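The structure appears below as C-alpha cells.
A protein chain is absent from this complex, but the other protein chains hold their places.
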Amino acid sequence: MKYTVYLSGEIHTEWREKIKNAISANNLPIEILTPNTDHSSSDECGVDLLGAEENPFWKDHKAAKINSIRHMTALGRADIVVVRFGDKYKQWNAAFDAGIATALGKSLIIEHSKELTHPLKEIDAAAMATAENTGQVIELLKYLCRDY
Amino acid sequence: MKYTVYLSGEIHTEWREKIKNAISANNLPIEILTPNTDHSSSDECGVDLLGAEENPFWKDHKAAKINSIRHMTALGRADIVVVRFGDKYKQWNAAFDAGIATALGKSLIIEHSKELTHPLKEIDAAAMATAENTGQVIELLKYLCRDY
Amino acid sequence: MKYTVYLSGEIHTEWREKIKNAISANNLPIEILTPNTDHSSSDECGVDLLGAEENPFWKDHKAAKINSIRHMTALGRADIVVVRFGDKYKQWNAAFDAGIATALGKSLIIEHSKELTHPLKEIDAAAMATAENTGQVIELLKYLCRDY
Amino acid sequence: MKYTVYLSGEIHTEWREKIKNAISANNLPIEILTPNTDHSSSDECGVDLLGAEENPFWKDHKAAKINSIRHMTALGRADIVVVRFGDKYKQWNAAFDAGIATALGKSLIIEHSKELTHPLKEIDAAAMATAENTGQVIELLKYLCRDY
Amino acid sequence: MKYTVYLSGEIHTEWREKIKNAISANNLPIEILTPNTDHSSSDECGVDLLGAEENPFWKDHKAAKINSIRHMTALGRADIVVVRFGDKYKQWNAAFDAGIATALGKSLIIEHSKELTHPLKEIDAAAMATAENTGQVIELLKYLCRDY
Amino acid sequence: MKYTVYLSGEIHTEWREKIKNAISANNLPIEILTPNTDHSSSDECGVDLLGAEENPFWKDHKAAKINSIRHMTALGRADIVVVRFGDKYKQWNAAFDAGIATALGKSLIIEHSKELTHPLKEIDAAAMATAENTGQVIELLKYLCRDY
Amino acid sequence: MKYTVYLSGEIHTEWREKIKNAISANNLPIEILTPNTDHSSSDECGVDLLGAEENPFWKDHKAAKINSIRHMTALGRADIVVVRFGDKYKQWNAAFDAGIATALGKSLIIEHSKELTHPLKEIDAAAMATAENTGQVIELLKYLCRDY
Partner (left out) sequence: MKYTVYLSGEIHTEWREKIKNAISANNLPIEILTPNTDHSSSDECGVDLLGAEENPFWKDHKAAKINSIRHMTALGRADIVVVRFGDKYKQWNAAFDAGIATALGKSLIIEHSKELTHPLKEIDAAAMATAENTGQVIELLKYLCRDY
C-alpha cells in the first residue's frame, strides 16, 4: 500500500536522508514531502524575495508566511506526518505542525528521545506511534507498506 | 459582540486571572474557557483516575489523553484562542494547541515577549494578533467586543 | 466547564443511572443524552410505528433506521461519547457508535472490564480514556468539569 | 466505472482472495486496499517495532495505533468499504471500521450470514447492501463497474 | 430528547398543522421550522420585493432564490427533515430538499402513499423512515422524544 | 481545462450519447460518469444480486441502495453535475441528485424544456446554467474546456 | 423564523441604522452583527493596541488582522450576510467578505445601485438576492421572518 509522507520537524540532522535512502533501498511506494531544510534560505526568503525589512519581527513574519505555503500544502496532501524533535532549539514550529496534522485527521508519527517524554506528552497522546529513533520510523514505514 | 475565548498556554503565572478580572471589571460579553491550570492534578490525573503505571511514558500518556478531552472541546467551542508563551519550559503543548486552532479556523491571538519572536515566527504568522503582554490582550478583547 | 455527553453502549445494567445520579449529586454542568434503553420498544418500533413485516431482516431494518435518528442526532450534539461494553451479547452497535464518534472528532471514553482488552484494542486506541468501571467514568467527568 | 474498495473485517478466511481473483478474472477497474491480514504481525507490531511492554493493555495499544495508520488511510481513500462479519470472535474492530466509514460518507457493503441479522441491524441499516456471502459481494462489484 | 425539525414538501394540505397540534398536545420538546406555506407570496416574492420581470423564468428565479435563504437556513439548523409528497404537482423542490438534507447528514423522514413507492425509491433509500401518513410521522416524533 | 462530469437525470432518450459523441469529436478533456442507464437491470439489481423480495417496497429499496453506491461515488468525484429533466415520469431521483450536488458544492447544469420552468425553479436557482436542449449543454462544455 | 445577520460592506452611510430601526419597529427575531463601523479606530487599532509601525503596509496589516477576528467570527455565526456596495472607494474588503460568505455556504444578499451591475456580476451571481436599496433589504428580511 502506498502513502504520501510529510517529514516535518528539525532540520539540523540527516534524519530525512536516512528515511529517503531506506525508501529507495527497499523500494517502498512512498512519496516524501519536506519543508525547506536549508536553514539560511528558509530564514531569508521573505526579505530576499519580497524586499528588505528593518524590523526583525516583519522579516521573520514574511519568511514564515511564505514557508507556510509549502507546509500547508504538504500537510494537506500527506497521509502520514512524521515530526522529529531534536535536543536543541525551541522547535515550536514542529509542535505547531503536529497540531495542524492532528486537526486535519492525518496519522501522526513522532520521533524523540526518552528524555523529552514529559514535555511532549500532549503530542504523543495524539500520535499513532512514538519512535525513539529514525530506524524505528523506517521500520514502521516498511511495515505499513506491506501488501497482503 | 460576544465571544467564547479559550486561554491556552503556560499555567505558571496569573495571566488568566488578569484577563478574567478585566472581563468582569469591563463587563465584557466573553465566556472564558481554560485548561486545567493546576499543574499537579493535570500531571497525575491519569494514574489518579484510571490506575497506576510503572512506565512514566504511559503515566504521561493517560494524563495527556484525559486532558485532551477538555482541550479539544474548548478549542472546538471557541471563537478566539489566546496562547501565551512564557520564558520557561518547552511549552510544546501550547504550540500544539495553536496548530489545532489554526487548522480549525479559529482566530489566534499569541502573547510572548520580543525575545521569542524568531522561534515563534511560524505561529505568529498564523495568528491574527501578536501581543507582548497580557495588557495588550485585554485591550484587544475590549476592542473586539465593542458594539456599533 | 460544561459538556454534552452521550451514553452509548449496553442497555442491560444500570450504569447510566449511576452516572445521572452522580451528576445530580455533584451538581455537574453536564447534559446527558441516551439511546432508547427500553429493549422491547427499541426492537419493535419499526413494526409498531410503521407497519408489520414478515421478514425479520426488514423488521430489524426499520427499527434500526428509526433509532439511528436519535443516535446520529446525539452523536452529532455530544462533546463526549461514553461507550460501555458489557460481558454479554455481540454489542456491535456499541462499536459502530464508537467508530462514528471517532470519525466525527468526538472525545471517546470507553468502559470495559480487563478481560475485553484484546478484542477492544482498536477502539481503546481511538479513545481518550479507558475505564474499568462506571465509578472511574464518573471520576473522569467530575475532573473534566472542574473550574479553574 | 472504477472504484477504490477497502476490504475490512475478519481475517481468518480467504474471502479477500476470492474478491481479488474475481477482479482479476473479470478485469474490473477496482483498486483493492486491505488491513494487515497476517494476524501475528498485526498483534505484535507494537512491541516488535517500538519496544517491549509488560502490560498487555499497552502492548495491544501500541499495535492498534500503528495499524490504525493503515486503516484510517484506507478508509479515507476508499469509495466503497466492504466489511465481512464471520461466525467467530468479537469482531468489534470490524464494527468500528463500519462506523468510521459511515461517518465519512463512504458506501458500505456488509457481508454476514443470516444468523447475525439481529445483532448487526444497526450496521446493516447504514449499509448500501447486505450480502450473505462473498459471491454476492463479487456480483455487486461487477454490477457497479459496468460501463454505459 | 429535544429536536429541531424542518417540515419540507407539499403545501396544499394541512399536514403541518396536524404535526404542530400533536407537538402542542403532547408537549414535545420540538422546534418546528417551515418553508413559506403561502403559495401566492412564495411565487410572487421576487417581483414583489425586488421589482417586476417580463420573462417568467426570471420572475421564478428571483422568487426561488429568495426562498432558498429560508430553506437553506432551516435545512442547516434541523436535526430531522420531514418531506411529504402529495399526489399532485411535480414536487421537484421536495425531492431537491431531500437531496440537500441527505448530503448534509440530516435524518430524513419521508411521508407518501404506497402508490408513490417506485418513483420515490431513491429518496426512501436515503431516509431513516418512510411513513404512509401524517399520523405515523407524529408517532415517530413522539417515540424519538421519549426520555430514558 | 479538464473536468469530471456526471450525467444524471432521465435515461429514456439518447442525450448522454450526444454528449459523449461531442466530447469525442471535439477531443474535450472530460471524463464522463453516468448512472446505470439500463432501466431493467437498474430496477432488478436488488433482487437479482441479493435475493427475492415479496414486498415491492423492499425490492425497490434494495435496488435503490445498491445504485446509490454508484451515484454517490460519481457525485463526490464530479466537478460538474448535469441533470436532464424530460417530459415524462416523476423524475424525483433527478431532483434528489441535484440536491445532493448542490449541498456538496458541485457546479450544476440543468437541462429542461421551457414548459418545466415553474416546477423546476428551485433547482434552476441553484444551478450555474439552465439549458433548453442538449446542444446547449455541449456548447457549455466546449466553452468551459477552452485553454487560455 | 429567527436569523443571525451580518451587515458587511460600506461604513460611510447610515444603512445599518435603517435596518436596525426596522428590526426594532417590526419586532423581527433577528440578531445583527456588524464590523467595526468607526473608520478611525478600524484603521488605527493595530498601532493603537499593539505598538507603532513605520511602514504603512504593516500598520494596515496589523489593523486588518485584528479586525478579521471580528469579521471571521461574524461570518461564521451568520445565517445571512448582507453586503452593501456604495458608489465610492475600492470596497475590496466588501467583495472579499462576499467571497468568504459564499464559500462558507451562507445566504448572501447584495445591495448596490444599478450602475454597479456589470462589475458586481460575479458576486450577484452567487447571491440569493440583489437589492437596489436598503428599503428592499428590509422588506426581504421582513418576508423571511414570517411565521407560517
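Things worth noting here:
By written order: A, B, C, D, E, F and G. Residues from 1 in each chain.
Definition applied: contacts are C-beta pairs under 8 Å (C-beta built on N, C-alpha and C of every residue); 3 or more make two chains touch, one makes a residue touch a chain.
Quick caveat: nothing in here was measured; it's all calculated off a predicted structure.
Listed residues A:Thr73, A:Ser113 or A:Asn133: the one in touch with the omitted chain is A:Thr73.
Looking at G:Lys2, G:Lys18 or G:His61, the residue that reaches the missing chain in the full complex is G:His61.
Touching the omitted chain from chain G are residues 56-57, 60-61, 63-65, 67-68, 71, 85, 89-104, 114, 116-126, 130.
Where chain A meets the omitted chain, the residues involved are 16, 33-38, 41, 45, 49-51, 62, 65-66, 68-70, 72-74, 76.
Taking the complete complex into account, residues 1, 3, 79-80, 105, 107, 109, 127-132, 136, 139-140, 143-144, 146, 148 of chain F touch the chain not shown.
In this section, only the chains that are shown with their structure count from here on.
Between chain A and chain D the centroid-to-centroid distance comes to 30 Å (mean Cα coordinates, whole Å).
If each chain is reduced to the centroid of its CA atoms, chain C and chain F end up 40 Å from each other. Among the residues of chain D, those touching two or more other chains are numbered 65, 68, 105, 130.
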